[in-house]
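Apart from one protein chain that is not included, each protein chain of the complex appears where it belongs.
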Amino acid sequence: MISSAPLATAGSISPAPHMGLPIPNSKLGMWLFLGTEIMFFTALIGSYLVLRLGTEPWPADPHWTHIKIAAGATNTFVLILSSYLVVLAHKSILKRQIARTQTALIAAFLLGLVFLGIKAYEYQGKFEHHVIPGQIPETPLQAQEFFLNDVDKASLAWIHQLQPGEESIFKREKDLLKRIEQTEAQNLDEGIIALSDQDLNAAHAALDWRSQIETLHILAASNKLPQTIDPTALNAAPQADSLEQAAVTAGLPGSLAWMKAQPLIGPHADPLHLDASMPHGNLFASLYFLLTGFHAIHVIIGLILFLTVILQGPWLTISSATYLENVGLYWHFVDLVWIFLFPLIYIV
Amino acid sequence: MSATYPAAQTLDHPHEHAHTQANFLTKYVFSTDHKVIGIQFLFTTIFMLFVGGALALCIRWQLAYPWTELPFIGGKLFAAQAGQMTPEFYTMLFTMHGTVMVFLVVIPILAGAFGNYLIPLMIGADDMAFPLLNMLSYWFMWPAIACFALSMYYEGGPAAGWTSYPLLAALPQAAPGSGFAQTLWLLGITFVGISSMMGSINYMTTIINMRAPGMTLFRMPMTIWAMFITAILQAFALPVLTAAGIMLICDRVFHTCFFVPGGITVNNASPTLGSGQPLLWQHLFWFYSHPAVYIMLLPAMGMISDILSTMCRKPLFGYKPMVFSMLAIAGLGFIVWGHHMFISGMNPVMGMAFMVSTVMIALPSAIKTFNWIATIWGGKIVFNTVTLNAIAFVTMFVVGGLSGIFMAAVPVDIYIHDTYFIVAHFHYVLFGATLFGIFAAIQYWFPKMSGRMMNEPLGQIHFLLTFITANGTFFPMHLLGVAGMPRRYADPYIHQYLEHLLPMNQLMTWFAIAMGVSQLLLAFNLVYSFFWGPVAGRNPWNANTLEWQTPSPPPHGNFDHPVVVYRGPYEFSHPDHPDADFWPQTDPA
Partner (left out) sequence: MSRFWCLFFMSWPLLALYVCWVAPSQGWGFPGNGVSDSLIGQRIDHLFYVILAITTAVFIGTQIAMGYVLWTASSKTNDQPASHVHGSHTLEVIWTVVPAALLLFIAFYQMDVWADFRMKSRQPDTSSGQLVAEVTARQFEWRIRYPQPGKPLDRLPQQGDVFGVNELIVPAGLPVTIHLRTDDVQHSFFLPTLRIKQDAVPGKVIPVWFQVDQPGTYPLLCAELCGWGHYKMGAKLIVLAPEEYKATMAQLATDYALSGAPLNPQQTAQHQVGGTNP
């Protein structure tokens, strides 16, 4: 502190005109705010470390995690570059070179967008492969359940398409079954639904297959797989490339390939869980999205702050220098967080 | 006050008060004036005190007359069950009682109301560093209040206690109220967090950068030191709770698994997926909430230091030790959180480490206690309402603090953890210390806020009744705790070894009801004195600090003359200054 006059002294000391730090309030406030932000990310990163160190084995196989070191490294470089550009912008505004300031800022802004773009690409890869919290089977049994659930959904969706209506899917499905039976038994069509022979056969096959799957599903849930299926093969799922293969080896009637080949069911069979189980995969996905997600939110806020300056265009004046400096501080912080996150998530 | 002063100015806050067309809305509702905001906080939190108190009275009713009709409201709320409350309603009651008292009463009344009102006045600034942020920090309370209120409306209400431990709080199927209500509750906590964060950054900046000329750090009144340290605690501990809260919300809404281990079947729902750690929540929660208990105490400690010194006409004993002990409490406060988790199954060695740090945190508290007593020693005390409440603060804090020592001892905590001993401890520190401190502060600064004195006889009766009833309510809780009565029990008496405690609980309930009624005296006194109290003048207590050197209530911009500080805040009965027993900080002579 600037003044340190003794505590209890009478008489007149001429006090310093300004107490406190020789920096503007806004900058001090920004530093303090960043302090709270540091604690926020400390909590997140600390949780990451605690959870990760307490979890054996940690999913680290890039083939499964879809972590792309190259993308992360590029992003690190992108952010550092944009941080530099913000410094440049601040220097320029102090020299009243508004055009230069704006160019540097726009470049930094675009780099921020590049960062988000790469991030989006990474996220998409994860979404495509179902690396999503709460959707990752962790044991072979779960993988099997997930698979069956999905198959169930696919065939239901298909049935739904066969006979659209406002009733619930389940009811409709039963109806359909009944009607198909009726059609077959009476060998007539009363105009309830006009199914071609081909359709009818396909429907039969699908329903048949579905009910088999369903039985299997129920049995699997109660831990009693039928003898006809070799349970060891199913349990070997993690070793096999995918559960689907394991299912084929296990002699499941109809496989994903079979399903996909069916012109009617095929289109619905797309969002199927095919990957083998991954122990602790959900925790991995949770933490990955938590850390990178909150960082991305901060990037977005930073970009909005950039916009508040960029949109002033040529009318920007030196009076915004402190503001720009604060925005820059914030941006450096966002950069710094990433520099911690990158090695922690991508490399270690 | 006639010398010419160098203009009090601050670097980037020039005196431009553009509030020329102040209409009602900008003057009293969306005001950026720290005094208005402080008073808004004060009214809101006092109202919330009654809400929280009403919830407490419902708790007490159930504990005294379990499963009988709840008076007044039972018939309407539980028409189907002859007016008797349900166990999950009881769970909701203490959850919301704790939440309201902690997050909507004590924290905002100390930092929000008194911090806001006093900081600029006591350091000689014309307003906070960021007035707009200040206003937002008040208005962010309301989404929080809305979330909490709404959460009570959803089935069961939030039902995991104010500590909200997962899995109870993480899995919607775990309790009737663990559905949407719990998510709303967590959102409410997040809003409170945002509000406090804005406030604390503002306070720190203001105190660091906007002190009047001559107001060096060691001339700041204890209140300001306390507010400063509290703001530091808030700024650096609260983000952790916010992060934890967000993670818990994610667990609930987005099926992440930070706190949820795999294979847990609750209430016949399908097993959970994941490999999170429920204990992590406890670590994060208490990393915030232990500092939070000091956030709930330090400002009161600071205000009591000022009040005692003024009321005893004597300098504060040991100013610097007082400051450093407060810093020590804040520092140590960050490394003792584990004492809430001794029997949670955490590593026993950590239990030992946390025990040592916890007992050591009693040391700075001891220093403060002894210094307060020494401040009174040799003074010339005026027994008015303010003094009485301040003395009650000290004695009750000693009781609450000493019961903390029992719990800090791990083996003893094995037994008393989660019994009423804990409830006794924290009501002694929270009600006994903090709330009496708040009562003292309200009556001490009321003249400044309103320009009128509070009614003295009414105040003393309120004090007497509150003191007796508070002890009557909370002291027996120690005994209940030792007798093994667990907390958060809707009906302890179904367990045979607790049956005989019913009469004691009934007595406590009647004390609690009397305590509630006594609070109406305070409410009445506030309203009455606001309109009809005797006019106070600038400095009714003959105090030294800056806020008393300006009109009551202070004008917009706070001071009618530039402020320069010449000495510390506690120069009472100074031998070099025989004309008066006080010597204002601004007096150049």
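The first chain written gets the first letter, and so on, giving A and B; residue counts start at 1 in each chain.
Keep in mind that, in the parts below, contacts are C-beta pairs under 8 Å (C-beta built on N, C-alpha and C of every residue); 3 or more make two chains touch, one makes a residue touch a chain.
Predicted model, so just to flag it, every value in this text is computed and none were measured.
Peer 1: Indicate each shown chain that the hidden chain touches within the full complex.
Peer 2: Counted over the whole complex, the chain not pictured touches B.
Peer 1: With the full complex in mind, choose from B:334, B:406 or B:530 the residue touching the hidden chain.
Peer 2: From the options B:334, B:406 or B:530, the contact with the absent chain belongs to B:406.
Peer 1: Which of B:369, B:525 or B:558 touches the chain that is not shown?
Peer 2: B:369
Peer 1: Given the contact definition stated above, which residue among B:217, B:461, B:482 or B:513 touches the chain not shown here?
Peer 2: If we include the chain that is not displayed, B:482 is the one touching it.
Peer 1: May I ask which residue of B:199, B:379 or B:554 touches the chain that does not appear here?
Peer 2: The one listed residue touching the chain not shown is B:379.
Peer 1: Among B:53, B:131 or B:156, which residue is in touch with the absent chain?
Peer 2: Touches the omitted chain: B:156.
Peer 1: Give me the subunit B residues in contact with the hidden chain, please.
Peer 2: 67, 81, 84, 86-88, 90-91, 156, 159-161, 165-168, 171, 173-176, 260-268, 275, 277-279, 312-321, 343-345, 348-349, 351-352, 355-356, 359-360, 362-363, 366-367, 369-371, 373-374, 376-381, 383, 388, 391, 394-395, 398-399, 402-403, 405-406, 408-412, 414-415, 417-419, 464, 467, 471, 475-476, 478-480, 482-484, 486, 488-492, 494-498, 500-501, 504, 570, 572-575, 581
The rule is simple: only the chains that are shown with their structure count from here on.
Peer 1: When the C-alpha atoms of subunit A and subunit B are each averaged to a single point, how far apart are the two points in Å?
Peer 2: Whole-Å distance between the two chain centres: 39.
Peer 1: Which of the residues in subunit A come into contact with subunit B in the complex?
Peer 2: Touching subunit B: residues 1, 3-5, 7-26, 28-29, 32-33, 35-37, 39-40, 42-44, 47, 50-51, 54-55, 133-138, 142, 279-280, 282-283, 285-287, 289-290, 322 of subunit A.
Peer 1: For the complex, which residues does subunit B have touching subunit A?
Peer 2: 6, 9-13, 129-130, 133, 197, 200-202, 204-205, 208-219, 235-240, 242-244, 247, 250, 254-258, 262, 273-277, 280, 283-284, 287, 315, 319, 564-568, 570-571, 574, 576-577, 588-589
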